[in-house]
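Dropping the structure in here first, questions after.
Heads up, one of the protein chains got dropped from this complex, but the rest are sitting where they should.
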Amino acid sequence: MSDESTKATIEVIGLRKRFGPQLALDGMTFTVRPGRVTGFVGPNGAGKSTTMRVILGLDAAEEGKALVDGVPYRTLHCPLRHLGALLDASALQPSRTARNHLLWLAHSQGLSARRVDEVIEQAGLGTAARRKTGGFSLGMRQRLGIAAALLGDPPVVMLDEPFNGLDPDGIVWMRGFLSSLARQGRAVLVSSHLMSELEDTADHLVVIGRGRVVADTSVSELLAEAAGGRVTLRTSAPPRAAQVLHGAGATVLATGPDTLGVTGLPDEEIVALLARNGVPFSQVSAHRATLEEAYMELTRDAVEYRGIPAGEATR
Amino acid sequence: MTATVTPRPSATRRAEQSGFLRTLHAEWTKFRTVRGWVLAMAGALLVTIVVGLLGTAAPAPGGHGADAASYPKGPGGEAVNDSFYFVHKTLTGDGTLTVPLRSLTGVADTGTGQTAQGAQSWAKAGIIVKESLTQGAPYAAVMATGGHGVRMQYDYTHDTAGPSGKVTQESPRWLRLVRFGDILTGSSSTDGSHWSEVGHAKLPRLARTVQAGLFATSPQGKQDTAAGTGFSPAVATGTFGRPVLTGGWSQSAWSGTQMGGDAGTSGSYTNTTKGGFTQTDGGGFTVTGAGDIAPVVGGPVMGVGFSVENFLVGTFAGLIVVIAVGTVFITGEYRRGLLRTTMAATPLRGRVLGAKALVAGGFAFAIGLVAAAITIPIGESSARGRGFRVFPVTSATEVRVVVGTGLLCAAAAVLALGVGALLQRSGTAVALVIASIVLPFLLATSGVLPPRVSEWLLRVTPAAGFAIQQTLPQYAQVLSVYEPSTGYYPLAPWAGLAVLCGYAALAFGLAVLRLRGRDV
Partner (left out) sequence: MSLLRSARLTSTADGAWRGGFGRALRAEWTKLRTAGDMGRLLLLAVALTVAVGCGTAKAVKCPDTGCGQDAVKLALTGVTVGQAVIAVLAVLAVSSEYGTGMIRTTLTAVPNRPTVLTAKATVLATAVLISGTAAVLASLLAGRYILPGNGFTEAHGYAPLSLADGSTLRAAVGSVLYLVLIALIGLGVATAVREAATAIGVVLGLLYLFPVVTQVVNDPEWQRHLQQISPMTAGLAVQATVHLHELPIGPWAGLGVLAMWAAAALLVGSLLLHRRDA
């Protein structure tokens, strides 16, 4: 992640766009960096697809700009060699075969038919490539969309809700695939309205709500923030334990007849303290927040988080 | 869809019936909640009216209000030509006129100073009893014609054939017309002593005092060439012997009148001839005239004027919109997969299509009906204001045209729906339906094809439906160009509409079969 300013990235700077009375984008700003999977999450209608369409030059923003490799997408000569995108996997003319669909795309970028066969292999389309796309399942269409996105071997890949309609096998495949793209050094932007889909895949998260970024942070930071460092302690002597821990500077809350919630001390230190003071305890467990919980909390009311300085974006 | 293999209990059937109403209600809600469709239908109404009125908005040749003329109307309300040279006396009460007709000749001006001798086939000379000298007044006449033998005609539209054969010096015809109350009887004879009745007419409430006497008239000459039909001015001259009168005739001398002042829309004097009469030695008369005593028909002989269907030319524009909406009403469901939701809500596929057809057809019917009902009166009064003649029609005909225009739109919408369901592609379906309705019409009326082929096109294609708008009448005793290019359809109004409806029913039926037999 060194020398980020010169690497191939997507930069979104202060996008603003209205659909009638509805403010779709309200100062959307974030950056996608190479070598990692950036999750782009937010509830339905938060502005994920609109942002992606603006990045691709399909929609025009009223204010702000979106840059790919430092320039607006529409000025790129062979754009698919800079950015591969999958917006709507069903946007196909049903009478054309999958291979021919990739072929015209390849020709638009000056690529040969050989490259088409390569991506067909890569996306696992196999023999289905010679069939008309009209009869494709959603999963097959997603694979075809992935193949189209990879066609130009782009350093940046952008996928809109790629997990939609995939079966469990497909989801596993997609996760591995996204990670492998990042390992190859590519910048990967993946949108989803479900945090759980991204939990094991994304290295970095851009959480949006109501057209603006509410958190731009790494996954571990977000988790830590949501968990708040709370430890659950089960003991037969709650008052004694509370006294000892309080004395060490921790905040202690009774959460049940024999359980305490402790914040302000890491779990190893709690164990050491209790042992040193001879307080009996049967269980010490660090509370592990799920990404989903963190996300729910963040997006519950996007406005509340307007001022939060978020992770790397503030650097 | 209520037809089932096994009879169902009546409760189920009732549920089925209300089921159709529910489906209908659902489809209606679907239709009216797509703003684009409702706007498009309103647009269809608007273009039908606007195109119709603009298309007929040309100023009259004589300038604004130059000649606020209208066609003379016969006793039945129909437009008539009533132009002939009349040598007449007043007849009060009953009476008889007998006269020998020694010859019927004519001359036509075929252009650039050339003339053709010979009476036109519908040139007429004979005896006429007419209520007054006003154009359109009731009459009865017995006459010889240039090519159709002796005829008894009355009140413009009635025509009875008598003995055939031409009148020449060698074979003169004696004609006799008897008035007895309101019954007029025409007879003819080849020798003046052996008479045969040609026909009789009952003219109800015929005035006691009428004008009666001799007449001659001739419509324009018609020449058919491969390049088209030409009309040339023509006059006819009848040479009569001495008329014999019995009954209540006035004692004054015979007087001559050019009825109508000119030769009407279907006749024309040549540059060198005009109407008139001379009395010959021995009490006979030579009468020369041009024009016709007959209903006005369409084509070149109609003159400058509009017929009701002219104001409805915008129907073509409206139909294009109706067809597009009718198609998308079903293809839109295919494209967006909405059809699966529809079929899940109403598994009976024929019922869904039936409800759709009823909604689209009903809406289209209303559009066509309202558009015609608005356009016709505005167009008529505006055209009259500019000095155009408007071909009069009876109220029944007008109702038929207005309702028919609605049905035309409805049938087109159902056809579009059916074709849309069959092809499932809106673009192709819209093009196919528009082309199948408008293209045959254009080809048939362009004048490129021979009339036989044009008429065949308007008989077997959906374009036959436009026949429902035709108001121009056709009469065997009036020569004109009765072809698609002049507004004449080969099929009767309702028969033509039935052809279009047949196509719509066929497309709808095939669509139901296809929808039932396929996965959606």
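Order of writing sets the labels: A and B. Residues in every chain begin at 1.
Here is the rule we use: contacts are C-beta pairs under 8 Å (C-beta built on N, C-alpha and C of every residue); 3 or more make two chains touch, one makes a residue touch a chain.
For clarity, every value in this text was computed on a predicted model and none was experimentally measured.
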| item | value |
| --- | --- |
| Chains on display which the left-out chain touches in the complete complex | A, B |
| Sole residue of B:Lys202, B:Arg335 or B:Arg516 that reaches the chain not shown, by the stated touch rule | B:Arg335 |
| Candidate in contact with the missing chain, chosen from B:Ala42, B:Ala58, B:Ala207 or B:Ala476 | B:Ala58 |
| Chain not shown: contacting residue from A:Tyr73, A:Phe281 or A:Tyr295 | A:Tyr73 |
| Which residue of A:Ala148, A:Val188, A:Val214 or A:Val279 touches the chain not shown here | A:Ala148 |
| Omitted-chain contact residue, chosen from A:Gly70, A:Gly126, A:Gly185 or A:Pro239 | A:Gly185 |
| Touching residue (missing chain; options B:Val99, B:Val198, B:Ala236 or B:Ile323) | B:Ile323 |
| Absent chain, residues of subunit A that touch it | 7, 34, 53, 56-60, 73-81, 85, 87-88, 90-97, 100-101, 103-105, 107-112, 114-115, 118, 132, 148, 152-153, 155, 184-186 |
| For subunit B, residues in touch with the removed chain | 51, 54-56, 58-61, 225-228, 304, 306, 310, 313, 316-317, 320-321, 323-325, 327-328, 331, 335, 388, 425-431, 434-435, 438-439, 441-443, 445-446, 448-450, 452-453 |
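The working rule: only the chains that are shown with their structure count from here on.
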| item | value |
| --- | --- |
| Averaged-CA centre spacing for the pair subunit B and subunit A, given as whole angstrom | 74 |
